[in-house]
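Only one protein chain is missing from this complex, and each of the others stays in its spot.
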Amino acid sequence: MTMQVERPKLTIWERTYLPQILHGLWLTLKHIPQRKFTRQYPEEKPPLHGAYRGAPTLVKDPEGRVKCVSCQLCEFVCPPKAIRITPRARPEDVPDANVEKEPEDFVIDMLRCIYCGYCEEVCPEEAIFLKQDFAIAGYTREELRFHKEKLLELGGVQPDSIWKWKFKGAPPLDAPGAPKREGAGRKG
Amino acid sequence: MALNVPTELEQHIDEVITHYPQQHKRAAVLWLLHLLQEHFGHLGKEQVEWTATKLGLQPINVWELITFYPMFTAKPRGKFHIKVCRTLSCELCGCGGILERLQRKLGVKPDENTSDGLFTISTVECLAACGTGPVMMVNDELFENLTPDKAEAIINRIKTTGKLEPQPLPPVLPAHPLEKRVLLANMSKPGYKGAIEDYIREGGYKALPKALGMKPEEIVAEVKNSGVRGRGGAGFPCGMKWSFLAKGAGQPIYLVCNADESEPGTFKDRQLLHYDPHQLIEGILVSCYAVGAHAAYIYIRGEMPYGAKILIRAIEEARARNFLGKNILRKGFDCEIFVHRGAGAYICGEETGLIESLEGKRAYPRIKPPFPAVVGLFGCPTVVNNVETLSNIPHIINNGAAWFRGMGVPGSTGTRLVCVSGPVKRPGYYEFEMGKLTMRQLIYDLCGGLQEGRQLKGVVPGGSSMPVLKADQIDVALDFESLRKAGTMAGSGGVIVLDDTVDIVQSTLNVAQFYAHESCGQCTPCREGTLWMEKMLHRVKHGHGRPEDVDLLWDVADNVDGKTICPLGEAVAWPVKAFVTKYRGEFEKACKKNGKEATDEHR
Amino acid sequence: MAEQTVKLTIDGKEVAAPKGMNLIEAAKLAGIEVPHYCYHPKLAVVGNCRMCLVDVGMPKMGLDKKPEIGPDSKPVIMFGPKLTIGCNTSVAEGMVVHTRSPKVIKAREGVMEFLLINHPLDCPICDQAGECRLQEFSVDYGKGQSRFVEEKVHKPKKTEIGPKIMLDDERCILCSRCVRFMRDVAGQDCLGFVNRGSYSTLTCYPGMEPNTNYDLNITDICPVGALTANDFRFKQRVWFLKETKSVCPNCATGCNTVLWSREGVVHRQTPRDNDAVNQCWMCDSGRLHYKFINDPHRITTPTVKSSAMGERLALTWPEATRQIAEKLMPLKGKGSTIAAIGTARATTEELFLFNKLMREILGAELVDCVPHVGEADKFLLDADRNPNTNGAKLTGVAGEPIGSRIPAIAEAIKSGKIKTLIVHGENVVKYGVTEELLAKLDLLVVIDTLPNKVTELAHYVLPGATFAEKRGTFINARNRLQRLNAAIPSPGIARPEWQTFAALLNELGGDGGYLTIEDVFADMARLLAPLAGLNLSKIGDLGVELKPATETKGEAKTESTAAAGAKT
Partner (left out) sequence: MIPLLLIHLIKIACVIGVMLGIVAYTVLAERKICAWMQDRIGPNRVGPFGLLQPVADGLKFIFKEDVLPHHVNKVYFTLAPMIAMIPALITIAVVPWGSQLVIPSVSHDPIPGVIANLNVGILFVFAISSLGVYGIVLAGWSSNSKYPFLGGIRSSAQMISYEVCLGLSVVPVFMQVGSLNLMKVVEYQAQHTWLGFTQPLSCFIFLVSAFAETNRLPFDLPEAEQELVGGYHTEYSSMKFAMFFLGEYAAMFMASALMATLFFGGWSLPFAPFNAPAQTLTVGLIHIGIFLAKVCGFLFFFIWVRWTIPRFRYDQLMTLGWKIFIPLTLLNILISGVVLAVITK
């Protein structure tokens, strides 16, 4: 159904456009002395909302351990397929070897990243955070493929309550002479 | 194979192997391990591999057993292994003090060896001498009615003499007027030592020739007619069990006597085995004839080494008089009885767990069906009966079913052995006609009431796996039906009395600890649920409870209840549920005690 | 003997199940899932996980031994006081089963919770994530939340169970599938549980680790991440992998497999259920045999040996085909100077085209395949390590017995009678055609996937495709026709050999009308009697049993020769 819009009837004076033009001129003139909104960007950073989704980064825990265990869920969930993880086993001589896996490399292609934050949301280890960096720049494409070290540097330290490192080692049951755990469940 | 096994020991071992069918010689493994441990002190790699080779097994099969049965140890222990019972009855009588004193005295923690290599202290689960608690065993010797001072004196004595003196059997308790002793009748007579001469003098081995003169079906009918129900715990009619046997499949039939008396609070079989073994042997022989078995095994607890010796001696005595062996009493019936020692696992009291254990495996109860009566020991039809049940058989044959039915009440015929432990004046074993006494009479008349100044709080009527009765519920007749109606069960007849000084939370913890330790670990709910309950109760007991823990405890118990392969699930769920329901206030108080959040230490 | 069936009701659905079947399988017939861990259709029932608890009722029997009829004119059903495990309960007439009653749901939630309380929640690390029954069932049947605040039981995390398998005891739910498999199927009683209760721990006796050729199957049947294959450990998450149904080319058994690939790389091979061939198992040697697919040295492009330059020049396919055809064209009708060695590792289609090209178009007499023989075991591994010997025999490439003409070929090259040799996929140097002999040839054309002595000497090397890269069929030792599917693309411009043969046939004036593998199969089915009436889709995922090749081979050959002759 078409609708006929009633156009306003203009007086001759109005039809010269002059009143509108004059009004416009007055309007723009009025703005000249008004307060400015400009933010002096590099010196003056915009106050970002806490949930701002900037560049995704990897974080370490306060003891300097890489939290990522390369479960590759972020790689799976990433809509533009910007994440690539190469997993590896952690060396057996580290004190918290119960966390058996870590990323050998962790690449986020910042040119592909759409800052959707799914990776942060999906991460079961709270190892990936979208920090507030939004000015990601580089001279080459390769430069913008952020590798593990770069991501960790950007991410810094993030405290958490993930229990995975806490491990009271059990004596290896590798020989018949190993102690038998009698008194099931008794503490100590 | 570097292991140096003396010829004598090896001969003994070879002899033991002949007790079991050739293709199932693996069944001898527990005996072998007992013998090797006695000789070497522990069971290390060499012993494991020697045993495996000897029995044609993989070493893992043997190692599985060593880690399953707590009596075996892979690392050397002290020359004197002190085992202090920590289970409910002993705890009620103060075993904690003894353990503490011994630890202080010897300067070691449980499962540590003293520096001189003489002593190791362990806590163990129930030594089946609850009436004389607290008890401890040093190597094979049982010390009863201990106090910390007595325990210390025993240690001092061992230290000074350097050896362990054999402990005499305590005297049999005299009968109370309200009792009616049938099974205990012989041993109550003065001068009765349990030897075959004594037994025959008191009219023993009369039932055997009589039975051999009857047709097996007649005996089964007689037993069925007598209405005797299993005394092990479940109370299944014995005659009916016998009639389920799958006969005629060309396979041998086995009879297994369940002497693995491990239900906390129960110590009746101990008396029957130690004081009157021939009564049992005659019962077994008659039963074997009735069910058509030519071999019977008595599976006796590992913690009753003396009982095993008595039984072996009794079997030899019986064999000497041709009550046993080939062509018994020239009636053309062959029957052998073998003693099989367990090694400390409550689960071996469950009949299929017992069969597995007897076959030389971890005592993992089997899924049913098939029932043992169809596929049992070594894949053959098998009857498993309790010591007390079998001990009743000669009396039924001698006096007839009608006589037996004349005792007790309909549905619960005959007499019952009941063991009372806990803070009563006269703990011990009593035999009376079923249903003719109430719990109140038992506690206040037979046992002389509670110790001075104590009030009754509750009573566990049939071993620790049965739901508790509160103090106002004790006017219940002691028979299967009445107890069932009261919401509990007659169980194994182990009555544990709880007085007003008892901390119910601690008692529940003790019970849960027992079942967590004794869970075989085969099926999920029991394996995980028991330990969870123990941990939770431990937390609550130590002041880190949360208000929701009371319901959680009940719900966890409920999730175990009835979901397991064997009745151990119920055995832990029932008492916990009953304690929580009936003494909810105490739990709520414990959970609120100081409102502290659970700390890492108790997580 | 007709199987007896009984009728029962599962969740209100009437099911007719064969007698003796258990409730898990019967529910599966009705499309109802009964969750389970310890139960495995090919292993003994132990019933220890308690996950398959269901509510089972039986009709109440009246005194006349007939079901009592209730007021609603249906039989009165008596339910037991306890739940029953489905894996150990056989179906019975009139049985009523509830798998989703509140009682069952609560029991499952309870069991799920129990299984998880001492299970480390390290799914992000665990390789099983994505194919873990514990994950799946805890989503489907779990409570979603744990009430467990206590310290978990800790057990050894990393135990090597032999060189191929890693065991994480904390993740183990003690279902004993592996114990039963090693004891009952693999025949090495080496795994067992130590300790008791919640501390029970799966282990093997030191120095007595599993060392059969079937160990890796326990990683398949492990419902959780306790047993993982070192070969696949931490390599890829399963959710990235594409599953392609395939057949193991390692021996004549032809175990049905699944190839797991991502972005053109095969990461593992696992067995696939086929009761007629391999049940659900496969041997480790076959399972780990996929690695050559990803070999960095794969031949990726056709090359010609340039005598002037002393090196190999890369060719395009049309160029290579044209050049080879040019050299072969004058030899048409001079079949006695040509010999060809095919491979029984090729698909039946390829062998069919090979035979057509060599025998019918070029007229070569000396055509054969190379036998590969190893030791058989009593379970799956066949002595014949060629996956398609029967195919080679059926198509006529292989001699009788296979390889019997190889010495004749060597002799003919030696005497100078044979000047042209075409080799497909075999390092013939190892089988009697020595380097010196190969050097004497005027023309040596080799089609292969990996470089070897023969490709070094060849005038023309054409890249082939591995079994993972092409479609086609194998005929196994028991004469079962089974289908391969392409999992990944070939490297470079390598392509399935049937395309190469089809292109050569086209150039040499044979019937070149093979555009798809279906065309090849259709022609084959037309000419080879045992395949009559079949096509690739009819073969299905599980294959079809063929009539013995020997019955029809003779006539098939004459017919095919006649047909081919008529066409040319």
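The letters A, B and C name the chains in turn, as written, and every chain counts its residues from 1.
The criterion applied here is as follows: contacts are C-beta pairs under 8 Å (C-beta built on N, C-alpha and C of every residue); 3 or more make two chains touch, one makes a residue touch a chain.
As the structure is a prediction and not an experimental result, all values here were calculated from the model.
Although it is not drawn here, the omitted chain touches the following shown chains in the complete assembly: A.
In the full complex, subunit A touches the omitted chain through residues 21, 24-25, 27-29, 31-38.
In this section, only the chains that are shown with their structure count from here on.
Two chain pairs, B-C and A-C, are compared here, and B-C has more C-beta pairs in contact (counted per touch definition above). Centre-to-centre, using mean CA coordinates, subunit A is 63 Å away from subunit B.
Once the centre of each chain is set as its mean CA position, subunit B and subunit C turn out to be 53 Å apart.
Subunit A and subunit C, compared by their mean Cα positions, are separated by 43 Å.
Shared contact sites, meaning residues of subunit A that touch two or more other chains, fall at 175-176, 180, 184-185. Residues of subunit C in contact with two or more other chains: 151, 194-199, 203, 205.
Across the complex, subunit C is touched by residues 69-73, 75-76, 87-89, 92, 97-101, 124-125, 164, 167-170, 172-176, 180-181, 184-185 of subunit A.
Of all the residues in subunit C, the ones that touch subunit B in their complex are 45-51, 53, 81-83, 85, 88, 106-107, 109-111, 113-115, 117-118, 147-151, 153, 173-174, 189-200, 203-205, 208.
Against subunit C, in their complex, subunit B makes its touches with residues 48, 58-61, 63-64, 67-68, 70, 345, 362, 364, 367, 369, 516-525, 527-532, 535-536, 539, 548, 552, 558-560, 562-565, 598, 602-603.
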